[in-house]
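Structure provided below as structure tokens; questions to follow.
For this depiction, one protein chain was excluded, whereas all remaining protein chains were kept in their positions.
What follows is chain A.
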Amino acid sequence: MLNTFPVFYPSLLRFKTVSATFSIKKCYPSSLTLIRHYAAPKRFYRKTGILRGDGKFEITLDQRKLKSPKGSPFVIESEPLALAVAAEWDAQKGKIQQSSMHLSGLCSTAIDNPNKLTKSDLVQHIIGCLDTDTVLYQSSEADELYEQQIQEWDPVLKWFCKRYGVKLEAARDISGPIIDQETKNVLTKHLLSYNFWAIHGFSFGVEALKSVILTLCCVERYISIEKAVLLSRLEEEFQSGYWGRVEWAHDLNQQETQARLAAAVLFIHLNSSSTFVQSKKRFATT
């Protein structure tokens, strides 16, 4: 029990008082577990806005400019993204809950790149997730779940194969699907055509959905975000339909996955040089 006690350094605490405080909550008296809470900082600004300069945008909180966690300037190339980030900061009412600010988080990650990853590292990581893609694992028994998976997942898989000209087949046993190198090469090439920021969005989306295929289908606008999350949670939905749905687990999870995927998709689209974003930029300067 002594080992679990957080060590307090008074000198350290003095620096941390602004951003984080510790409190020990006795929620579980029987198990004697200690929970350390990092309190969220209070909102210290009134108005949020954006600054325009050099075709790039920065976020302002009152008079101050927002900085990334590492202290670099928070510079964004897309105006709508900057506005959305400013709105996200404006949405923090009493305390700043940074864990729910996915768009700001994605921007910070792309700016700071804390793990020092290159674009090809990220793409390789994403392609590596293809081997364990949710959609490629179907129920091994001929039951209702299998029928649902065939009905819901197969059209998506077919569209995906046609769109990228690849071959993918779902597996029904524990050995998993066999994906040939050609397929991986095609998808790697496609992902590499996006810029570094957008790839960060892809990685975030794939981790939320546990599926590369569904993420790409969603980014390509073949399925909506709600549909993609539903397909990714198909087995959970099936089981909860049978055993009962618990709001604070199933619904909470669904809403969080939706928010994460929506942030990722927005981030990818707003950072890609599509016709829409270009036309906006031209429009903004006139």
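Just so it is clear, a residue touches a chain if its C-beta (ideal position, glycine included) is under 8 Å from a C-beta of that chain, and two chains touch if they have at least 3 such contacts; residues count from 1.
Going forward, contacts and distances are computed from a predicted model.
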Name the omitted chain as UniProt records it, choosing among "Ribonuclease P/MRP protein subunit POP5", "Protein FMC1 homolog", "COP9 signalosome complex subunit 6" or "UDP-N-acetylglucosamine transferase subunit ALG14".
"Protein FMC1 homolog"
Please identify which residue in A:76, A:96, A:135 or A:265 touches the non-displayed chain.
A:265
Tell me where the left-out chain touches chain A, residue by residue.
27, 46-47, 49-50, 79-80, 83-84, 86-87, 90-91, 93, 100, 102-103, 221, 224-226, 247-248, 251-252, 255-256, 258-259, 262-263, 265-266, 269-270, 274-276, 279-280, 283
